[in-house]
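Note that one protein chain of the assembly has been removed; the remaining protein chains are unaltered in position.
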Amino acid sequence: MIGPGPLPTQARGTAPWGLRVGVTLIVLLSVLVIIGPLLWNVDPTYESSAGLSPLGEPLDAGAAGHPLGSDPKGRDLLARLFYAGRLTLLTALVSVAIATAAGLLVGLLAANTRRLAGSVLMRFTDLGLAIPGLLLAAAIATVLGRGTLSLVVGLAAVFWAPIARVTYGQAIVLKERDYVEAAQVMGGGMATILGRHVLPHLLPVVAAYAALTVGWAVLFESALGFLGAGVQEPDASIGSMLGSYLIYYRSHPGLILFPAIFLGLLVLAANLVGESLRTRTEER
Amino acid sequence: MAWYIARRLLAALITVWIVATAGFLLVELIPGDPARSLAGPTATRETIAEIRATYGFDDPLPVRYGQWLARVAQGDLGYSFAKSEAVVSVLARSLPPTLMLTALAFLLEISIAIPLALWVVSRGGLADRLLVVVAGATASVPAFLVGLLLIYVFGFRLGWLPLGGAASPSSYVLPVVTLGVPFGLVLARLLRTSLLEQQDQPYITFSHAIGERPWSVRWRHLLPNALLPLLAILALDFAGLFSSVAVVEVVFSMPGLGADLLTGLRRLDTALIVGIGIVAGLLVALVNLIADVAVIAIDPRVRRGT
Partner (left out) sequence: MGRGEVTGVVGESGCGKTTLGLAVLGLLGRMRTVTGGEIRLGEEIIVSPLVDRTPGLRGARVSFVPQDPFRSFDPLRRLGPQIRRPLELHRGLTADEADERVADLLARLGVREPTSLMRGYPHQLSGGMLQRAAIATALSCDPELVIADEPTTALDALVQVQVIESFTRLVQEMGTSVVVITHDLRLLGRMADRVAVMYAGRIVEFGSSARLLTAPRHRYPEALLASSVRTATPGHRLATIEGQPPSLPGTFMPCAFAPRCRWADERCHTEEPLYPWPAAEGAACHHPAEPPL
């Protein structure tokens, strides 16, 4: 009986290809929204009746000068898509960046202070977690006066809390590890220990979570835009596009379809990256 | 055990307090004159002055906070100018339909997740990979888009189901499906992982060795043990479900908290928005409490604190 050696372990299919596809996708989309406007030099805010049909209806995809069609105000859809895509991507990335920075800070701080103070600090994260995320983001974005900045603040205010929790949880566990004890015994200061022993193991986990959060941010942004609580005219984001073109979805589905595709790809990419990062950290 | 439940209850109460505080902070965050924001853009000067007095905006912060807590504790969530009635009465009317939708979606979710996860685990291989992929894909698409798509296909093109409103039982079909299916798939995936973890455990092997039939092993031993760790996740899931419910209500033009939220956002009715936030937070706290108690009831290991 001839055969190979020990059974090969089940191949973890998602890990390498997910990361590659996800990152490629994000890079592609980013490049698209950055380079796109340069190649397709049309003003997304240019309202004109030339962009409408004789009956005043938006044009369908493939019409002259409007590859994706136009919107109810005669503005070119492709140009608007670039514009909105850029804003959506930006708000998502910026809000998650802020949330990650704040979350890391609070989480690490809480993990390093004495037990009680640490858990009290963590209680603050409940402020961000007690009320369902979308609701809280919508409330904050509205209360601060609607607009792009308020949106970013609202999103960051919701996302910092779970990141702080994850950081705290991981840091606590890592602190208990033997090599940290060893480092302490050898006389390392807290900052050094943090920097050299805890952080390298912490960052991948937080990075994975942050990637997933980007996906959430995009989804939230679109929902808020849909509800009218996100960016306002003349700014346009994927969400606001979906919100304002909602009533046209039956007659001109393209108005919803194209932004939706962009949205789906973006969130998918974020999820792929986040999930594959997470599986990699779990395997360690 | 009673002590353990008491602790959980205390945690829930603290969460309620935190929710109320969050609401307070939201009102405090309003830039400019908060009284004006609460009164609405069409309010008269008298109304604004009244509001200023009621909310005590001229009083120092701690006093305001105390008053706020007192008011919330008594069930006074302010006045909604957009709806011309007290926030509490608006919410009291909207809560039942929203809860109904949430409950139905939750039921669908579970009915999908359990059989699907069990099936995938017993088949393995392709079905398994497929679930992971599909669950990931549906998680990438926001609920309202799914809802729109379904309305388009089933309501518009095929004309099988109503396009919106809450007139008949059939108008509940699409919203419940929009909510239940994606969450159900995600839950199935989580359950599948948990089932796989439990399946290799010695007590499962022993159950088989005793002569228990495979399906019996699955339902009596495997499933309860696999569901246990998910209870906590389910409770968290509820918060997410809630957000999606609000949006789906808007898409399908159904009455409920979602519609109120939309009104509040459109008209900048801060009192209404904050009120919805508080009620939502309370619901989430309640669901978490129920999940905690359920864990205690099911898992004997946590009861003694051993």
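Think of it as A and B in the order they're written, each chain with its own count starting at 1.
Going forward, a contact is a pair of C-beta atoms (placed from the backbone, for glycine too) under 8 Å apart; a residue touches a chain by one contact, two chains touch by 3 or more.
None of the values given here were measured: they were computed from a predicted structure.
J.: Hey, which of B:100, B:149 or B:228 is the one touching the hidden chain?
T.: The missing chain is touched by B:228.
J.: Of the residues B:32, B:60, B:169 or B:211, I need the one that contacts the missing chain.
T.: Per the contact definition at the top, the residue touching the missing chain is B:211.
J.: Spell out the interface residues on chain B facing the chain that's missing from view.
T.: The missing chain touches chain B at positions 124, 201-203, 205-213, 220-221, 224-225, 228, 298-301, 304, 306.
The definition used in the following text is that only the chains that are shown with their structure count from here on.
J.: Take the average of all CA coordinates in chain A, do the same for chain B, and state the distance between these two points in whole angstrom.
T.: One centre to the other, that is 21 Å.
J.: Residue numbers of chain A touching chain B in their complex, please.
T.: Of all residues in chain A, those touching chain B are 13-14, 123, 126-127, 130-136, 138-140, 142-146, 215, 219, 222-223, 226-229, 242, 246, 249-250, 253, 256, 260, 263-264, 267-268, 271-272, 275.
J.: Quick check: in the complex, which residue numbers of chain B touch chain A?
T.: 14-15, 18-19, 21-22, 25-27, 29-31, 37, 129, 132, 136-137, 139-142, 144-145, 148, 152, 156, 239-240, 242-244, 246-247, 250, 261-262, 264-266, 268, 270, 273-274, 276-278, 280-281, 284-285
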